[in-house]
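Of the protein chains in this complex, one is absent; all others appear in place.
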Amino acid sequence: MWLTRPLRERSTQLFLGILLAALALVTLLNLTLPAAHPLHVSTYTVTLLGKYLSYALLAVAVDLVWGYLGILSLGHGAFFALGGYAMGMYLMRQIGDRGTYGDPVLPDFMVFLNWDSLPWYWLGFDMPWFAFLMVLLAPGLLALVFGFLAFRSRVTGVYLSIITQAMTFALMLAFFRNEMGFGGNNGLTDFKELLGFDLRSDATRLGLFIATGIALALGYVVCRAIVASKLGRVSVACRDAEARTRFLGYRVERFQLFVFVVSAMLAGVAGALYVPQVGIINPSEFSPIFSIEVVLWVALGGRATLYGAVIGALLVNYAKTVFTGVMPDAWLFALGGLFVLVTVFLPKGIAGLLDLRIKRRSATSDSTPATGEATA
Amino acid sequence: MRIPDSLCRLVVLCLLAWLPWVAQAQDDPGQTLLESLDTTSYVEKGEAIEAIIASGDERSRRWLEALLGGKLQRHKASGQFVVVLENRGRHWPVVDALGFEEAGEMSRRELDRIGINNALRGQLQGALAVLDLHADEVDERREAARALLGDIDATLAEPLQALIDSEEDGEVRRLLEQALAIHRLGQGEMAAVEDLAGSLNSRVRAALSSASRSDDPQLAQAAGAALVDIEQKMKLNRGLETLYFGLSLGSVLVLAAIGLAITFGVMGVINMAHGELIMLGAYTTWAMQQLLPGQPGLALLLAIPAGFLVAALAGVAIERGVIQFLKGRPLETLLATFGVSLILQQLVRTVISPQNRTVVSPDWMSGSIMINEGLSLTLNRLYVLGFALVVFAGLMLVMRRTRLGLEVRAVTQNRAMARSMGIRATRVDILTFALGAGVAGLAGVALSQLTNVGPNLGQNYIIDSFMVVVFGGVGNLWGTLVAGMSLGVINQVLEPWAGAVLAKIVVLVFIILFIQKRPRGLFPQKGRAAEG
């Protein structure tokens, strides 16, 4: 089975091992230690870590298209946000009559706008299975349509980056409009419960954290499986010499579309896990700056490695939390400087540094890279 | 305790005011005019008012208004004419009626009011209405005539007719005739409809539309027909106005994008900090106005070269500091320059302020030109439009006619070959980038006249600018011009029935779809070089 292939790779085993161990450790420290203990991990921190993990999954999705397909998407925030909105709509419907206006069906903001019934696209979101399906389908469909048009007419490189940015920008403007029926400026918030679990309870928050960690693990394995398959090698071929790949008989645009859609769906899942943890989804997730920031995480961690994306996402977001707490003004300087430094001095990111050290160490002992063997 | 104190001050003030006034009053014809008002005979007062109107003295309006409001008074002791500013309390602040300089406070008991009766009040009101029709400046007379539209009653109709006959300016005559016609229409006169047909003035339309509901079916029908005709003209006007706003928006887009067209189109360098270079240009204008307070016009003119220089220097710094290390890696360049844009934004926020700054428009840029009564073009937009075209023409000249332009085109087409011909490609890179950045600075100077100047100024334009360049066809300045202008017009055409935000979304989606259809834009480069 091609999906389980990566489980036999050493690097994937290592990654999953560290991730699962970290999940277990945080859970343990949160549950067993008393709140006063110095090693106790508060529920607030657990939720923060859960947020980072959902960002990490988003970064993995971006790395899949940028690292292996050479498509720099500046619009992945849109897929993330769409997944988030799908989840948010479900959570909104779960509020029921506990909203401020007490309407059993309509969310508060619709009552406020004097709407008398749900718009058609809100139907079905009271059923969790439908909402979770939409978490995948909404971003997937957008990616399918957008990618189909873009790849068919061979829009690549910088052009593609710019129009993905325009796409997310247009969506942001659209979602800001009250008439769209997604809560406009304020977005969706005041969630109460998810699948019957109270979102404010500590147990639910820990559960969400663990779920996000597992989603990251699964997403990583899926990406790794794609990357390690022949399809992954075709993707790399498309990245490095698109025309040549076409002459070999591959329908480049279909491969690009496939990977792009998979990546968009992963981003959607990340968004869906993000929303219940931060308790709000609003159009700012569509902002072009957010999308380009995600790209920085990947660049810092090291592209075309997947685990690098995870490292980058965790590091930058941790730094952001620290900075904005201590000296908020300096954060944009730091972020801007990071963009410049990483691209100019660290083109392969942190993973590149790690790689160098490993290579130096193994240079003496082992001379045959295992790429050919791994394909078996 | 305080009353004697202030009284003393008052006396001193009066004495001080006295001396120059005596000298001045002697040879001021206004003094005589006012003197003639100070009579007990209302008939003589009426004649005096006529005399004031006929004098054409520019102070007439203020005198007559003061007279009408009972505020023209005379100091009993000195005989000085004053205008009371506020007649509450016992001591009134007054100004001299001749020079209108402040003359301190005077006690109500020291003053004599120049009284009027109802007949004079009517005469004054009518006189005030037509007063400006006597002005020497044609523009003032036109303005006055325009104000009279729809405000004419029976008492005014007659003197107006006399004025029309003596008026030299055709435009004023036309306006006055219209004013009279509105009056006649109100009386139910059929011929008036004909006189009013085709006018775009809103008061004329109001008069016609009320006439179209009149009881006289014939008049109603004629007025209705005239209205339909006017409606049609209005439609044309609105079309023209939309076009103007569209071109104006387009000129802003072109200005914002043209620098990008050079760095992106010609050099293939993605500069995400382009918007911030625009912002720097705008802030340079603001800084210039801080340096030269009270002279916004001069500051603005100086800001043009200064904005160019500041942005160009920043551009060179970006090129040398970042971009040169990322040659041939466009996606990395995009990310790095985005980082630069964040830094520049935050720099402005920290050093200057996160708040918006206002840049003053000089007098010669405010106001508008009136094309006809339904259509006037705001001057600042017109200037920006012209400025955009001048900048575009200048750039075309640089690229087509100068050595730099030749070298830039050579390096663009074949870098290696250009180098072997002795062109210093690095120098060309720097200069091209400086040029593109400088033009962004110029865009900023222009934008400061249209919008608020704030740290986010550039961000709002970067996506639009890229869209314009891509839409027009990369590497083609003409394409940028056509694309910018047409996107501006499309946006404005959509706006009335879609709203500003939706119009923008529609335009973005349109471009995204357009690029699918023609990935190389409106004016693609053809041939083997483009295949690469």
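As written, the chains take the letters A and B, and residue 1 is the first residue of each chain.
Simple rule for what comes next: a contact is a pair of C-beta atoms (placed from the backbone, for glycine too) under 8 Å apart; a residue touches a chain by one contact, two chains touch by 3 or more.
Rule of thumb we're sticking to: contacts and distances are computed from a predicted model.
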Chain not present in the shown complex, as UniProt names it (candidates "SiaC family regulatory phosphoprotein domain-containing protein", "Ion-translocating oxidoreductase complex subunit E", "Urea transport system ATP-binding protein" or "Transporter"): "Urea transport system ATP-binding protein"
From A:Val105, A:Val145, A:Leu195 or A:Leu248, residue that would touch the chain that is not displayed: A:Leu248
Option from A:Phe15, A:Phe258, A:Tyr274 or A:Phe333 whose C-beta touches the chain left out: A:Phe258
Which of A:Val111, A:Val236 or A:Leu354 contacts the chain that the document leaves out: A:Val236
Where the missing chain touches chain A, by residue: 2, 226, 229-231, 233-234, 236-237, 239-241, 243-252, 254-255, 258, 368-369, 371-372, 375-376
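Note that in this section only the chains that are shown with their structure count from here on.
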Separation of mean Cα positions, chain B and chain A [Å, integer]: 48
For the chain B and chain A complex, residues of the former touching the latter: 270, 322, 325-326, 329-336, 338-343, 345-347, 349-350, 463, 466-467, 470, 501-502, 504-505, 508-509, 511-513, 515-517, 519
Residue ranges of chain A touching chain B (in the complex, touch as defined): 72, 146, 149-150, 152-155, 157-159, 161-163, 165-167, 169-170, 173-174, 176-177, 288, 292, 295-296, 299, 329, 332-333, 335-340, 342-344, 347
